[in-house]
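Just one protein chain is left out here, and the rest sit where they should.
On to chain A.
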Amino acid sequence: MAATLDQTIAQKQHTLLSRVFATQTFWVVIAVILACLFLSFATDSFATPKNLYNITRNITFVAIVALGMTFVIITGGIDLSVGSVLCLCSMILAVTMHAGYSIEIGIAAAIATALIVGAFNGVLIAYLGFPPFVVTLGMLSIARSLAMVASNNTVVFQFGPDHDKLLALGGGAWLFGIANPVLYMILLALITGFVLRWTKFGRHIFAIGGNEHAATLTGVPVRQIKVAVYMISALAAGIAGIIQTGWLGAVTTNLGNGMELQVIAATVIGGANLAGGVGTAFGAIVGAALIEVIRNSLGLLGINAFWQGVFIGGAILLAVLFDRIRNFRRSD
């Protein structure tokens, strides 16, 4: 009897393979690969180095912000302000450098701005009990407005003495011809994945999303962690803003407009659950990739760009549908 009990306890119910097959992320990866294969054969222009370079680089901005958003969504929150925060941080960087300061000071100012905005969101949500949707909706408006104030609503395209450094940072390709933003994205994804899987902080984020009350009762510092995730989300938006400034070589107050929806779409397609408790770094990247591949392919296949929203919306619904089907089967 004792032996059988020990065996039962030691038993692993799922093999690694069965776990992989059961994730939504896996099927989205398959979809991305199939789409790429199809496009490689169906068009001459998809599998060219130039197009692949463009696609991978375009993925990065949404993907980097989605990595930060993943933290927030796992706790069961939402951050609608990321697009505006991205714009504000870009603008702070641009204005600071335009005024003659070095790139280091510009980046420090942009990052500080992001962290302050994130902390403001987080404190209102965690300590004053505001709903995340409302707080970040307010910040969506505030941050973009501040970007307009900072620049007097002009386009900034001259970045002072370190102009070239900034453009190289965002627009260069320092390693094997891979666009710099892609390198940053890979690095940030690895850090995110590590934090979520291997740190106490990551474990507590999942716990808060699973059952916030339980997390509080077991001594998890729920409030501090919530502030931290909104700071991470804003920081990710700020980093994406800095890189995008270097890539574009100009900042307008329109930058990142509506980006929050793309970012949330990417995380959801990648398997994150808006109810909280589920999400991965890899999923955020894959979700962003699927959106970009759809967008790119429509252009290459000569389909009217107005159809883009239909296909991206369809992808969101389809990805979540897979999840629902699995849950139906489990509850039977």
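Everything below uses one rule, namely that contacts are C-beta pairs under 8 Å (C-beta built on N, C-alpha and C of every residue); 3 or more make two chains touch, one makes a residue touch a chain; residues count from 1.
One rule holds for everything that comes next: contacts and distances are computed from a predicted model.
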Options "Lactate utilization protein C", "Amidohydrolase-related domain-containing protein", "Peptide/nickel transport system permease protein" or "Sugar ABC transporter ATP-binding protein": UniProt name of the undisplayed chain: "Sugar ABC transporter ATP-binding protein"
Touch criterion as defined above, residue of A:A215, A:I243 or A:I316 at the omitted chain: A:A215
Full-complex contact with the absent chain, from A:S40, A:S145, A:Q158 or A:T199: A:T199
For chain A, the residues touching the chain missing from this view: 2, 5-6, 8-13, 197-200, 203, 206-207, 209-211, 213-215, 217-220, 277-278, 330
